[in-house]
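I have placed the structure first, in the form of structure tokens, so that the comments after it can refer back to it.
With one protein chain withheld, the remaining protein chains of the complex are depicted in position.
Every chain is named by a letter (A and B) in the order it is written, and numbering of its residues begins at 1.
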Amino acid sequence: MKPATLPQAFAILLRRDLTLAYRRRSEMINPLLFFVLVTAMFPLGIGADPALLRDIGPGIIWVAALLASLLSLETVFRSDFDDGSLEQLLLSPHPLSILMIAKVLAHWLVTGLPLLIVAPLLSVLLNLSHEAMRTLLITLALGTPVLSLIGAIGVALTVGLRKGGTILSLLVLPLYVPVLIFAASAVANSDAGLPVSAHLSLLAALLVLATSLSPAATAASLRISMS
Amino acid sequence: MIHFFHQLASPKHFYRISGKWIPWLGLACLGFMLAGLYEGLLVAPTDYQQGDSYRIMFIHVPAAWMSLFIYVVMAGAGVIGLVWRIKLAEVMAISSAHIGASFTFLALITGSIWGKPMWGAWWVWDARLTSELILLFLYLGVIALYNAVEDRRTAARATSILALVGVVNIPIIHYSVEWWNTLHQGPTVTKFDAPSIDMRMLIPLLLMAVAFKLFYATVVLMRARVEVLQRERNTGWVHELVSKYE
Partner (left out) sequence: MTHTYPAATLEARDLACIRDDRTLFDTLSFTLEAGQALLVEGRNGSGKTSLLRILCGIRQPDEGHIHWNGGDIYRLATGYNAATAWVGHKDGIKLELSAEENLVFARSLGTPSGLDIAEALDAMELGGFDDVIAINLSAGQKRRLALARLLVTRSPLWILDEPFTSLDTHGISLIETMINKHLSDGGMLAVTSHHPVALDSTDITHINLSD
């Protein structure tokens, strides 16, 4: 019999990861709650002046998104590493970088997409205008996949380490800076009625770059970590 | 020539050859540094805008250049070590990391000192300082990852990938921070650039740049030799070396 084709293996892996996430759904919801909680902390910390919140709201939401993304990254490879499934992925006849795309896609669907769904609620909490909220959703749609893709490289490098979680933030946050800058400034501009096409194009460019380079880097990092 | 490089890649020969170079590199570094400091502190004219406080730039600017240069060297050495599996390349990469981080830190401190008389604050979120800060975190990440992995070879390979990812991201980060800085312009225009370049100011700058490069060369070889000794501690030639001191 012929080996499973790559698209078949991709689909089976994707479905497997989504099934696993569903069966662990109580765990999966934590980063989302974190996202909401962190955002809600700011008015409590700096005062609830609507104008102030509207001003710094985009930055707050995006920083919270970065942190929530970091929090959820551990789950990408941890379970597979612990039970030996990761070895099997490395030893499969399929190109590892393509399998990585499946894993990161599943991860984003479970941890990134929910942020988009909850974002309108947070816009209301921070008094963002409709324009700003719309731009926020677009930046999250473009930016959170980039966070997952870049983060995957960091997790792949630290998956075998005992204290991997603690240095993951150090490795990944500096790489998140461009996404944060373009996304937050896009939303702020939108609130002020200024054009945002440049920001969004740059975010889209980052997404394309991350999609083309990250899977290979993640695969290489995994091979090194697992050797 | 090929034979020379082939020999150099062997840890034992590297140890011997580098031992001979270090004193000369160190001496040259000292020479250039004295010349550069003399030119910079005594010969270069006082700036009509910034007075004498601008002279810290003769350390700040070359340090910033080095911080970037060393990161690129580190990433390059890492790739060579990864692709061609040359142990010495791995050693050079990790030996460079600490030096690069130190230069970055130096650039930040001197940048802060330079800024204080101008804005009265020890820190401003100037584009270049902010980029240097992020670069420092990138260096710390490489060092932290290297220390966290138990097997030395795996550690070297992992940090090579990380350095490579960093090198790709540095231009992106730099550009995004530049942009961010122009968006959030403070009330005073930050003029961190060197005052209009006078030839007499360029010379000390270049002298210090060369001095720093020689400093890097000296110290990286010193660190690399220690690293090589540690890695090769179970081999015959290291045992011979140690027994000479007993």
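Here is the rule we go by: a contact is a pair of C-beta atoms (placed from the backbone, for glycine too) under 8 Å apart; a residue touches a chain by one contact, two chains touch by 3 or more.
From a predicted model like this one, the values you see are computed outputs, not experimental measurements.
In the complete assembly, the contact with the undisplayed chain comes from A:L89, out of A:V38, A:I61, A:V76 or A:L89. For the chain missing from the display, the contacting residue among A:L13, A:V38, A:L126 or A:L168 is A:L13, taking the whole complex into account.
Contact between chain B and the unshown chain involves residues 150-153, 230-231, 233-234. The omitted chain makes contact with chain A at the following residues, 1-4, 8-9, 12-13, 16, 19-20, 23-24, 79, 82-85, 87-95, 223, 226-227.
As a convention for this text, only the chains that are shown with their structure count from here on.
Distance between chain A and chain B, defined via averaged C-alpha coordinates, is recorded as 32 Å. By the touch criterion given at the top, residues 134, 137-138, 140-141, 144-145, 148-149, 154, 157-158, 161-162, 164-166, 168-169, 172-173, 175-177, 179-180, 183 of chain B touch chain A in their complex.
On the side of chain A, the complex with chain B involves touching residues 153, 157-158, 160-161, 163-164, 167, 170-171, 173-175, 177-178, 181-182, 185, 202, 206, 213, 217, 220-221, 224-225, 227.
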